[in-house]
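In this view, the complex is presented without one of its protein chains, the others remaining in place.
Chain naming follows the written order as A and B, and within any one chain the residues start at number 1.
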Amino acid sequence: MLTAVIALGALALVAAFGLAVAARAFAVETDPRIELVEAALPGANCGACGYPGCSGLAKAIVEGKVEIGACPAGGDGVAEAVSKIMGVSYRGGGERMVAMVLCGGSDQVAGKRFLYNGVRDCSSAALIFGGDKNCRYGCLGLGTCVGICPFGAMIMLPGGLARVDPVKCTGCGKCVDACPKKIIKMVPARRAVHILCSSHDKGAVAKKACAKACIACGKCVKTAPQGAIKIEDFLAVVNYDVEIPEETAGECPMNTIVVRKEGTSDTGFLDSVAAAGGDAI
Amino acid sequence: MKKWRFFGGIHPAYNKDMACSQATVEMPLPRELVVYLSQNLGAPSKPVVKKGDTVKKGQLIGEAGGFVSTPVHAPASGVITALEKRPSPLGDDMTAAVIEPDGLDEWAEGCNVERSCEGLDAGRIKNLIHDGGVVGMGGATFPTHVKLSPPEGKKIDLLIINGAECEPYLTADHRLMLERPADVLEGASLIAKAIGVTEVVVAVEKNKPDAIAAMKESIKGRGGFSVVPMDVIYPQGAEKQLIYALSGRKVPAGGLPMDIGVLVQNVGTAAASFDAVRFNRPLIRRIVTVTGRGVRKPGNVMARIGTRFADLVEFCGGYYEDTGKIINGGPMMGIAQPSLEAALMKGTSGLVLLRGGEVGQYVGDPCIRCGRCLEACPMHLNPSAISIFTERMRFEDAAQFNVMDCIECGCCAYVCPSRRPMVHHMRRAKAEIRGKSKKTG
Partner (left out) sequence: MEDSIEGKGPEGKPETGQKKSGDIGRMFLVSSSPHIHDGRTVASVMKLVIWALLPASLFSVYVFGLDALRVILISVVSAPFLEAAALKIMKREVRVGDFSAVLTGLLLALNLPPTSPWWMIVVGNIFAIVVAKQIYGGLGCNPFNPALVGRVVLLVSFPVHMTARWVSATAWGVDAVTTATPLGMARESLATLGHIDMQFGRREIIDLLVGTRAGCLGEVSVILLLAGGLFLVWKKVISWHIPVSFIATVWIVTGLFHLVDPARYANPVFHVISGGLFLGAIFMATDYVTSPVTRAGMLIFGFGCGLITVVIRLFGGFPEGVSFAILLMNAATPLIDKMTRPAVFGRVAGKKAAA
């Protein structure tokens, strides 16, 4: 018994000594700031910066390969924290951008052309006749963007429309790339008036396909300030550089224009969706 | 003749008896013809008519938009009522010339005139085939004159006339071989002359004994011609598999049959070439099989290019109420249609209407790695792994597993016990990889 204890103890001592020597001898020099910067980053490893995870970006920042505000998801807050660690000043990179799904054609208003039977993924569905929606431009509702969002900031409405929670959205832009219909756009978070349609079909065709389609009637163009909205290929498009008064939304005969204020839902985006009868903007 | 057996393949229920004994019926002119200006693989044709123009049958309405392109002709005399985007059977809307036939069905000047084929040289034959707007009629619609113009240094020594028709349900080629065997062979010899080949093999699957007999009867006295009965296995008619089965030669991955000295032409293409060269009749009509348990009177119809599917089905007695799926082409590789709005193209070999209960639906259960798809894949891929990679969006891995070599024959999905949409996965991976290589140059 005693010999066993002594033998094991001696073994442990030798091993511990070996480890200690090895740790000294083979130590890798790392900049301690890398760890600090990594801690300051959001930690979602979303990859929007182009580096493999937040640690990759942290290393790149400390090595000076990229600028302080290189994390698209973190925004100004993270950039400031990083700048403090790095001991440089950060001026602020402009305004906060969030993603917005520019389609208001839920199943109730836009309908289907056929019964789709296949992979439950928008990019795959889009390969077959462009998707089953009557409107060839609309949200396919299979939730590829929702699945890819690293921040849980997106949901599918019951009517088959993807929506972004403007509070949780960090503007990483992953959903923008994932959407095969290219109807998710980055918009300034402080802007409230949006046109929820991406259809370039002529008015009559668009109206037939979806009850909330932009028919390019041009009413909003006239009501809104000069240059705030313009018609591009049968679709009214918002120029977010110009502020648009909320009253403009009421002018739209198709109810395509909506008002979404920043931070409307800091307690729970889902609740507001439920409150709006599952038809939140 | 020695034959080889390609790897994989399946034995689906062929269901050809519904239409194979029905003689081809000429369909009367419909009210409207929708002639797409992109009837071939490659560049679309450029319209040479405008709305309101009066055209004659066989008149040029779209000229070739490049080398890999073919001219398009008016299938009937009448008035062009519109030149606009119309739903196509292939997916995206395509620009089409809409013709309202005047009922007179008058040929344009110079068309439908018999000429002697004796003194024609190779170049002239190629030009006439090009001017006739002939494309691969098995479904791929590759311009025939391009296939007849191998680049300098490629010597072709074997011409295969593909009458395998391995797709279930379809009988258009079968009927053609029964009804016009001499014309098919005449067309084949013109093609052989155009590329300077003496050995011509007509390949027909053994499930068409009457067609084999008819072709054998007709080749009598033609030197260099032979008819080879092929084993009944899908996809026997796929170009690469057919070449291997007949010659033991393998088309290199990413290569073309001409790389190994072979040219394959569908029997329909051969007949169309004959019409174009001998009679100056451009390709304006074709045999299409309208079949499946959803159709009231299945059969083979000689219809004008541009005939709307709705008119075709109506001509065949309409469809049963519980029809669940309409397929442009055969059930293995055809494209399911959202409606009957699209119109007949040069490559449309059939219209198959399946009733709700007989449609093989996808449920997309997880892969149980049974390996049946590996046993079925005639390209010897690992479809199981590729589909899993696609589900996980690991497209680089899919590329590593050679997804780009997939011919989308559908064998993998046909045998999958989990009913996974395998071909859909393959298409997605291919689209993704192609998109990426475009981006990076």
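To be clear about the criterion, a contact is a pair of C-beta atoms (placed from the backbone, for glycine too) under 8 Å apart; a residue touches a chain by one contact, two chains touch by 3 or more.
On a predicted model such as this, the values are computed, not experimentally measured, just so you know.
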With respect to the chain omitted from the figure, which of B:Val295, B:Cys367 or B:Met393 is a touching residue? B:Cys367
Among B:Val55, B:Ile161 or B:Met333, contact with the omitted chain is made only by B:Met333
Would you write out the residues of subunit A that touch the absent chain, in ascending order? 107, 109-118, 127-129, 132, 134-135, 208-211
For subunit B, which residues reach the chain that was dropped from this view? 6-7, 10, 12-13, 87, 168, 240, 244, 250-255, 310, 314, 323-327, 331-341, 352, 354, 356-363, 365-372, 374-375, 378-382, 384-385, 396, 399-402, 404-405, 408, 410, 413-419, 421, 423-424, 427, 433
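Everything below uses one rule, namely that only the chains that are shown with their structure count from here on.
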Chain centre separation in whole Å, for subunit B relative to subunit A (CA means): 44
Note which residues of subunit B are touching subunit A in the complex, please. 91-92, 336, 338-339, 361-362, 364, 391, 421, 424-425, 427-428, 431-432
In their shared complex, subunit B is touched by residues of subunit A numbered 113-114, 117-121, 123-124, 127-130, 132
